[in-house]
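The other protein chains are all here in position, but one chain of the complex has been omitted.
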């Protein structure tokens, strides 16, 4: 029974669904706790379908996105929290970084997942990465005794971006999500405004499953998600 | 109780001691099986102390190196096997690659450790890497049904070279060897011809222990070894 | 009406189908000429389905693979030629490099496609890359007057490997294959021994189509193939 | 007859002349439209000759630089527009990024050229790159329906910096400017305050012409400019 | 007798001691002048030992850190100056960059040492790097006549971070500090609050000494420090 805590931070409220919902489900299925933080709702840049409705307002778009993300998080056993900082462009000021660091000190995650450092197709993803990386370091201090409250350093990984090779993303670990894939499908089903991505990321999970089979020779794996470890982890044996 | 099999391949008979003896000991202590293969004895390039003895012969140097390596391997619970291909320069012809692939098909390792691809300070280490990488691929085939006998793909990691930054070596996983460090010390003690390295690699293990503490916040770690995963691994949860 | 000549060189007879059949079809549809060279038939490493048939022989596997590849090439308007050098491992000796260079001098391709330099999942792909790169340079000489027959330097690109991020593959150009995708589907249909790849690469073409749409904003693109230019090209305007 | 639109954005008013005037001339000669934006006049860092005149004022330096850049742009068929944000250091605030994004939405460029991301010899060039990259992404949105006005994504390339290897600049496309080189010479002639660069960049154009000849075998090319594509482009055939 | 001036800029007051005190001592022993600037005292992140004292105040921590750093600098023949900008997080605003550039114009260093650009274990080190790089460029201008006071460009190197491979640090020059190592030991002795680092960096100096011996074959070298040149230097002969 895992007692590990997993924190996923996305620039927009739906990011975690496409990129990490399977890993979240695997984590919570094993008994772990998971928290999803969205720095914005993606209300301007990623909610075009909603804006096609006549009389649509920003507040209403956010409300819908909040509900969808909360349901999607619940489907994979996680809580959802929104910082509502605005998107396109997302800006994360000092105060928000401090808030994120406080949240990290309270939640004390064992693992933190977020966007890669680089994404030439999205102005908000690298901003989110930088904020999470900075908050994470302010959380843990220099690894020596500090003059402020700290939480232990967490494992730190990037989840898969949309065009991985152009974001410097190199898979270093695949999570086998075969056993929980139905939960990811359910989570994706809640993102009504972006249903065109559901097929895309279903296929992607199968392709990563194919890769994970090739890496292991384990024919049981059907779906997987890819992650890029940004820091070494420590193990008791290989 | 682990049932995993670990294969370590070095260019010279002592390489595994300085770079991976701790990981071997951690592996066998957990119940796993370990096999060390040395492509050469390092009889020309790394046995200078022995050559200072009057009347020394190559055959005698090899005999001494074989005995030392066998004892060192035993100290960490591993078997030792030598290919005796000669060093400075080491050359690994097709037949030797085929022999190594056959050995891999028989042993079916879960994990393979060897030198990094690049080492601007040693002519034999990159040759060993290339041979192991090639034999490993010939062992497992393309990950689809093949017209020849195969073994499942193994995890593949490089152990730490002497000047890591100049070999493109980036630690991606630290193995905590605190509990088995006495065994590594014993193994190092068997390499009589290279005792000047014992202090060096004792200090190195402590520095990597320091790094592993910083990465985890776990103050219990005293010694560690660093490895560079060359391929993604697959896990059931992060 | 294009008068350009395209040369595709694969390690195994089916490689061009999954990775470049769309680009070949686009090229020949525009009037260009295309030649596919397979350095081996992939008779050992990639023909497992065929080996399941009782009494199968290597000669028969090669004959089947030759027929399939010839049909697949024809489906996209290309000729097929096999060097039959053997696979797993593929080895390309000096004489074969000379033969390939002679073929390049005769065919004088404007564009050459082959595997990327690196592929940690396949022992033959990097061997094929190195042979093609070397033959290509021996074909064109140093770009100055030479003491031997030459052909002008060709554009040189890598086609997409199976796990692109782990092969250092970065897409630098997408070819829109929407208009000729039915031909690629037909070509894939001819590779009877590897039908499990047909769905995989159909999905991949759609995903690359998605990427090409995002790069251009052109909603008409449905399928694409990704390539990595290994050398600059020259244009008359951007 | 091209109907494409080309946008060149430089940190200082003269940058486009040395680095891209040939490509601009090739573009407009083919019927395309070109717009040059200078974020500053380079009045402090790159106008030393002007400051040698007694009684010189910043306003006068800017006026001279504006006139020169307008003439140089006209020589290659382009319009010139200045943001006048100051140099050494150039700072591009949110409002200026918004203004640049608005300009991009209005002009809807097919191609955007600017400085590379890195330049260890100039504090303003990377700032300009970051501003252009950000404005470009805010212009086009996420490639899906958005809650704001967008323009289609543009091709995005870096022009050549002064010490290319130290800026991570790798040529991926050469533009043959032989036919329009007289126009680049004329444009360079208008930058009276930096005439020492005219010979330097004339030689550079010839060297890049030499490179383009070697890449193609086309002996007709005399002068060229080098560019680094930052994102894949999409073509209908190779 | 050297007349060169060396400037070392650290994020925290103790950084220069562990990473560059030997190079400073070698420099001043040869007759050169050295100035150490600390952007902060590291009063929050790196003074945990001091905070264990009851009733400790930030002002007192800073006072102690100032005294320690001044003594350590003196031990290696350097002056110490503190900007006192605060740590965890360190922020270097425009005004501080201007102040640093003014200091550089006044001191006109031949060599500048600071942190590498990247450090995934410390939020302040990259901030310090960026500030120094920017101030350095504003100091020297574009290498042409400028409209403001300048100092000649300095050599620019990064000193060794704690986990070098993970910071992109690659040694490009080793400074032999054997003759002045006692001074580095004395300097380290003054950092009372971080005595646990003294053994670590003594061992590190010996390991770098080992590396410098291997690079040169010079058995006299016992201790060394590693640096990464960020820009080419100019020599009159190799």
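So that you can tell them apart, the chains are marked A, B, C, D and E in the order they are listed, and the count of residues begins at 1 in each.
The working rule: a contact is a pair of C-beta atoms (placed from the backbone, for glycine too) under 8 Å apart; a residue touches a chain by one contact, two chains touch by 3 or more.
From a predicted model like this one, the values you see are computed outputs, not experimental measurements.
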| item | value |
| --- | --- |
| Shown chains touched by the chain that is not drawn here | B, C, D, E |
| Full-complex contact with the absent chain, from D:163, D:218 or D:236 | D:163 |
| Sole contact to the chain not displayed, among E:70, E:140 or E:194 | E:140 |
| Residue of B:46, B:68, B:160 or B:225 in touch with the missing chain, whole complex considered | B:46 |
| Option touching the unshown chain, where C:138, C:151, C:179 or C:235 are the choices | C:138 |
| Residues of subunit D (touch criterion as defined above) contacting the omitted chain | 121, 162-166, 169-171, 200, 203-204, 206-207, 210-211, 214 |
| Touching residues (missing chain, whole complex) on subunit E | 2, 6, 23, 26-27, 29-30, 32, 111, 113, 140, 143, 152-153, 155, 157, 171-176, 211-218, 221, 224, 226-227, 229, 231-238 |
| Touch residues of subunit B, complete complex, unshown partner | 43-52, 58, 61, 88-89, 120-123, 166, 194, 196 |
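One rule holds for everything that comes next: only the chains that are shown with their structure count from here on.
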| item | value |
| --- | --- |
| Geometric centre: closest chain by C-alpha means | A |
| Inter-chain centre distance, subunit A versus subunit D - centres from mean C-alpha coordinates, in Å | 37 |
| Where subunit A touches two or more other chains, by residue | 121, 143, 166, 171, 211, 214, 231-232 |
| Contact graph of the chains (line, ring, star, complete, other) | other |
| Pairwise chain contacts, counting only pairs that touch as defined | A-B, A-C, A-D, A-E, B-C, B-E, C-D, D-E |
